[in-house]
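A single protein chain has been omitted from the complex, and every remaining protein chain is retained in its original position.
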């Protein structure tokens, strides 16, 4: 399959570039780690009777989703300089599969996100997180799904908005409500009726809820099922959209 | 005098450029509004003891957050102007170097004021009831913060004129400032070590002072300390950034 070998080729190239500047992986982690360090301890107080003794089991899944939103969600940022430098165009003149141009990047983003998720979880363990390994691994699968869909949507947007100063605020404006509506900072159980209804329109709410159950060791719950379905639909839908746009723009 | 006239010229040019970019203004407003709509209601539940005061707690923090995310990112719009050579073009004119900075900061303050009024109006609709003189005084605090943050941001942009470096550095600075100012949750929830760190955050003093002002308490210690902090910060950051702007432009 040429698509696969082309994708892997570009994946390796993009991963190389990312790994060469290890700093960029760390920079992507700054935001969630800061939230972990500076907001987590306050949350312990704000959620006195939430889910037994460990507020971290509530909070870390939310942080992982936040990591995805502000990491993979901004993936399009690294497409823009490549478009400006003509790298994308140079590749489009070659016989490489059009789809590989997207997949190679998305695969890189998924791997970077997984590394960051593992590191963030380890830091949280240091802070007092205790969660069953199976649940954590299950959550990581959801995180991967999230990264794939967010990254493809982000590239889709970058193709239509190829300037940083337009791209950044638009992503911010989309990502922030999604973040707040997912109950990442404070659980949506605190929300009044209208807000709770609204929050069900955020796909990330289902994923966070599913991951929270997984972190608590409850595997056969409705939330987990819903989260898995939403994650699956997101991946398929966003890849389909991203592919169409990439192939269109590049045909 | 020369500087003021030049600053006004730059200011008018920048304002008309900003007004043409209506999307930019709207987007700047979206973030605080989103917090107001989507986080405020959660907070009023998380702080049950505050009762009807919850909005009086939250809006001052939101205004500081507004200042932080509008003006601290102002340097972003300097970078394309540096790249396109626009700034150089102005530098070879006899216009005062200082005016190049002041004109921009002034523009940022105008945008901040517009956004501030919008947030207050929305807060009012949501149930905020606060002392009017207190709110006006708070606006003064926010504008002083805006001056400091905008000029520091331009200073940073001159030193780091690349978006992909500027953005993460700024995020790395602004986020702890926000989290440690008691904007999202009051710092009384924080364990001792965290509160100790937050004592070093100037924004925290502004938020505390503005909360007292919104309550209609004018002669408290936080109000006085807050006033000192925002004035000192404004003076210091103007001094620093004019020096860097002057150097860059010498």
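We call the chains A and B, going by the order they appear; numbering starts again at 1 in every chain.
As a convention for this text, a contact is a pair of C-beta atoms (placed from the backbone, for glycine too) under 8 Å apart; a residue touches a chain by one contact, two chains touch by 3 or more.
Basically, contacts and distances are computed from a predicted model.
K.L.:
Given the choices "Cytochrome C oxidase subunit IV", "3-isopropylmalate dehydratase small subunit", "Sulfur carrier protein ThiS" or "ABC transporter", state the protein name listed in UniProt for the chain not shown.
P.N.:
"ABC transporter"
K.L.:
Under the definition given at the start, what are the shown partners of the omitted chain?
P.N.:
A
K.L.:
Where the complex has a chain not shown, which of A:44, A:82, A:109 or A:213 is the residue touching it?
P.N.:
Final answer for the missing-chain contact: A:82.
K.L.:
Looking at the full complex, which residue from A:96, A:117, A:158 or A:207 touches the chain that isn't shown here?
P.N.:
The missing chain is touched by A:96.
K.L.:
Spell out, residue by residue, where the missing chain touches subunit A.
P.N.:
2, 6, 9, 13, 17, 20-21, 81-82, 84-87, 89-96, 251
FYI, only the chains that are shown with their structure count from here on.
K.L.:
Help me check something: in the complex, which residues belonging to subunit B touch subunit A?
P.N.:
Result: residues 24, 27-28, 30-31, 34-35, 38-39, 41-43, 45-46, 76-77, 80, 163-164, 167-168, 171-172, 175-176, 179-180, 184-185, 187, 189-191, 194, 197 of subunit B touch subunit A.
K.L.:
Using the touch definition up top, name the residues of subunit A that touch subunit B in the complex.
P.N.:
Its residues touching subunit B are 27, 30-31, 34-35, 38-39, 41-43, 45-46, 77, 81, 164-165, 168-170, 172-173, 176-177, 180-181, 185-186, 188, 190-192, 195, 198.
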